[in-house]
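Quick notes on the structure that follows.
One chain of protein is taken out of this complex; the other chains stay put.
Which chain is which? They are A and B, in the order written, and residues in each are numbered from 1.
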Amino acid sequence: MAEKPKRLNLNQKYQLMTRGLDWETTYQSMDEVFPYDRYEGIKIKDWDKWQDPFRLTMDAYWKYQAEKERKLYAILDSVAQNNSQLNISDGRYMNAVKIWMQGVTPLEYAAFRGFAMLGRGFRGAGARVACQFQSIDEMRHYQTQVHAFSHYNKYFNGFNQYSRIRDRAWYLSIPKSYFEDAVSAGPFELITAISFSFEYVLTNLLFMPFVSGAAYNGDMATTTFGFSAQSDESRHMTLGLEIIKFMLEQHEDNLPIVQEWLDKWFWRGYRLLGLVGTMMDYMLPKKVMSWRQAWEIYWEDNGMALFNDLARYGLRPPKHHEAATKEKYRITHEFWSTIYQFSHATALYTWIPTTEELDWLSAEYGELFDTVYRPRYEYWQELHEKGERFFQKRLPVVCNVCQIPIFHTMPDDPLMNCCLVSEYKGTKHQMCSQGCLDIFNREPEKYCQAYIPPQQIYQGNCGGASLEDYRKWLHIKDEETGEYYGSEDHVMWEQWQAQAAKPTGVAPAS
Amino acid sequence: MAENVFIALQNNPDAQPIIEAIVDDNPGAVVNDSPGMVKIDCPKRLVIKRVTVEEKIGGEFNLQDIHLTLISLSGNIEEDDDEFVLHWNF
Partner (left out) sequence: MSIDIKTTKIEPRRVTFEHIAEKLGEGKTPSRYQEVMFGLQHEEVFHYRPTWDPGHEIFDADRTAVNMGDYEDLLDPRRYYYGTYVIQRSRQQESLEKNFAAVEKRGLLNALDASLIEKIRKVVIPFRHVEWGANNNNLFIAAYGFGTPITVAADFQGMDRLGNAQYITRIGLILSNNDPAILDQAKSEWLDEPMWQPLRKVIEDSFVIKDWFELHVLQNYLIDGIFHPLLFQHFDDEVVANGGASFAMVTEFFVDWFAESMRWADSTIKTAVKESDENRALIGGWIEKWLPVVSQAAEPLAGFIFADRSSEVLERISDQLAARTGKIGISARAA
């Protein structure tokens, strides 16, 4: 009776399932219904040209994601039941995971909300659906991370007050201001910032070597959620590349806007990732790859291939990428030196690397490390052994854009501190680099709103003038901060080792 | 000149036949092992063919199943029922 149905392939099925669902509103104007997708100046002639290469429908999404979640939670349950925290390489490792929970998990949450804005905000149905998938994925990521870290929180310090310090702590202003910069921008800039500049260009540096490092250091929970999340990220990255191509194909006037955004967000993302590089170089007791090597693979090789491909649209590699490449030999050491000095104002522990680890850094970073950073570490180690562990007493000047303390050096002179100043409406603003200065000067009205922690502390807005008052305001107890060796985490770790059949781990440096 | 596309997969039994299929179908593919992860680089273009994966596993394979083991990738994507392709256009 019925004629045999025409077979639909993946592409046709997706087109029919998603396309045509939307319509041109007539009882309310489209500009009222979608009030935010034009003010940035991006011109879209035909939203139907939008392509989603993964062509995901809801039924497939539920199916695949449920399978991923079943696997993930089976492992998280087993980590808790078997006390797998005992199997990590060393107690110091856990500080990298603390940074993740304090700094990255809140961004996943903000991304969930930000992509919901895009999932409502774009007037094209295809782009909207792609953003909706990303929104719910980001929700997944923050939730699986909280569930994974929940077990570690029971034993280690620094996780307990993540919800409090996320908004308040000076060093967490770096990721927080980064993301709020993107979400407070318009929808096209937000998606360029996160899906393209961060996810496509830079996030491989976060998820691949670092999560592989987690695997190497025996952290099953982080490895599992990390790789599982990354399978979602592949879709997000693709969304990022597609939106860039889409904007550039839609109208030639879009090119200069997109280029400026790429320049800005490359630099902003690169600065943020310095923190991740530091986790890789200093906080993984067993090393997978140095920041320098990761930069060479994921930026100099893979990133440049991407920009070679995009050249046909008239897009050039982001401004100042050469400076970033010059800094690959030093950025993580400058970062670690800073966290080391200021760790008494963080919910982290820091330490001087062991001799063996310093040798690895020497091999990876060569002469500059041996002449500049290694002697500094050895000096601090001597002080520590004399019972005079070095902590900085003053608060640092912080970059008005990236919010990183101004400790980075000139691209061509690793011995010269870089501090650039811009005067806006009678106030001087300090920036850490030409990249950040350019960003400030392009939108001074935006960046002069930034909440700069040291200034706020000195103004008495953060619980009081002393370090003790500030820590109290952050909900950080004295024993949760400062030097690793001798800390509660270290003592606990040593007890576990002593109780274990066979002690192992990296010997304390002191 | 930088010209590689890449795909990274979890290093587990589900990914093994996919990795083998990639190596068979892409003569320029270079497999890099890391803890927990395998990254495969290939100049300009890399293809995953459904039929090759099916030969390896001896059963049916839906290309969308790579989502279960995928970690990351780089390159423009073309996907249909038979092939998943990563490529650069320059």
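We take it that a contact is a pair of C-beta atoms (placed from the backbone, for glycine too) under 8 Å apart; a residue touches a chain by one contact, two chains touch by 3 or more.
Computed from a predicted model, the values in this text were never measured in an experiment.
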| item | value |
| --- | --- |
| Left-out chain, listing which of the shown chains it touches | A |
| Residue of A:Glu180, A:Glu260 or A:Glu364 in touch with the missing chain, whole complex considered | A:Glu180 |
| Missing-chain contacts mapped onto chain A | 1-8, 16-18, 20-23, 25-28, 32-33, 35-36, 39, 57-59, 61-63, 65-67, 69-70, 72-73, 82-83, 86-87, 106, 109-110, 112-113, 116-117, 119-121, 125, 128-129, 132, 135-136, 139-140, 142-144, 146-147, 150, 153-157, 159-164, 166-168, 173, 176-177, 180-181, 183-187, 446-447, 449-451, 475, 488, 492, 495-496, 499-502, 504 |
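We adopt the following convention: only the chains that are shown with their structure count from here on.
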| item | value |
| --- | --- |
| Centroid distance [mean C-alpha coordinates] between chain B and chain A, Å | 26 |
| In the complex, chain A residues that touch chain B | 9-11, 53-55, 60, 64, 67-68, 200, 204, 207-209, 211-213, 215-216, 223, 227, 230-231, 233-235, 237-238, 241, 288-289, 300-306, 308-309, 311-312 |
| Complex interface listing, chain B residues touching chain A | 1-6, 8, 10, 34-37, 39, 64-65, 67-74, 76-81, 88-90 |
